[in-house]
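Worksheet: the structure to be examined is printed underneath.
Missing here is one protein chain; the remaining ones are kept as they sit in the complex.
On to chain A.
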């Protein structure tokens, strides 16, 4: 990572200032666009009352469960598919048919089959995270330079060692990219499904505030979601840069 850049704070602060000006001087009504400082006050209040931590934990629990399930199943199936054309020919049509389907189109069926509790929420997050992970895993393994495999073979690596010592490390950047893309997708699916049907979680918090026309709470909820998404992506980037220390910096999208 490059050094800390103050320049990067200019645009967010400017937007906040203009927003503050527009809303505080009554140019637009406050039920339409609340005053940032008031939103902040509401947010602090919601933090202190324990409301935000409560819903955040519930949301995170769902997102993490769905995500981890997708990571484990996605990587395992991806490796199997890359390993055997028989398995590939079996699963490939299924993947190609289900993948383009909008996750939200499946929600009614999931609710029907698994009820409207946590199970279907976790499965919906799983569905939306699974495909980027499985597809990146397959592409990562298949994209390994065949000559690199030759080099390992000539140095004495056997079939199993080829997988653990060459194919996996070589595909790791792609696999991790898939995992990282999915963190953002998990958040999106989470909020969507919590808005549709839930009595808890951050998505519920936002939609519930909207139903009572409490715009400040709506904005506070969105603020929390935005911070959460941002922090998760930072965390994912950090893990990526640790695991892929050998990878040249530029291709990590880090640095300057």
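What to note about this one:
The working rule: a contact is a pair of C-beta atoms (placed from the backbone, for glycine too) under 8 Å apart; a residue touches a chain by one contact, two chains touch by 3 or more; residues count from 1.
The rule we apply is simple: contacts and distances are computed from a predicted model.
One chain of this complex is left out of the view, and of "Rubrerythrin", "Acetolactate synthase 2 small subunit", "NitT/TauT family transport system ATP-binding protein" or "Nitrate reductase gamma subunit", the protein name its UniProt record gives is "NitT/TauT family transport system ATP-binding protein".
Of the listed positions A:153, A:210 or A:241, the one in contact with the omitted chain in the full complex is A:153.
The residue from A:166, A:193, A:218 or A:232 that touches the chain not shown here is A:166.
Residues touching the missing chain, restricted to chain A, are 145, 147-148, 150-158, 161, 165-166, 169-170, 172, 245-248 (touch as defined at the top).
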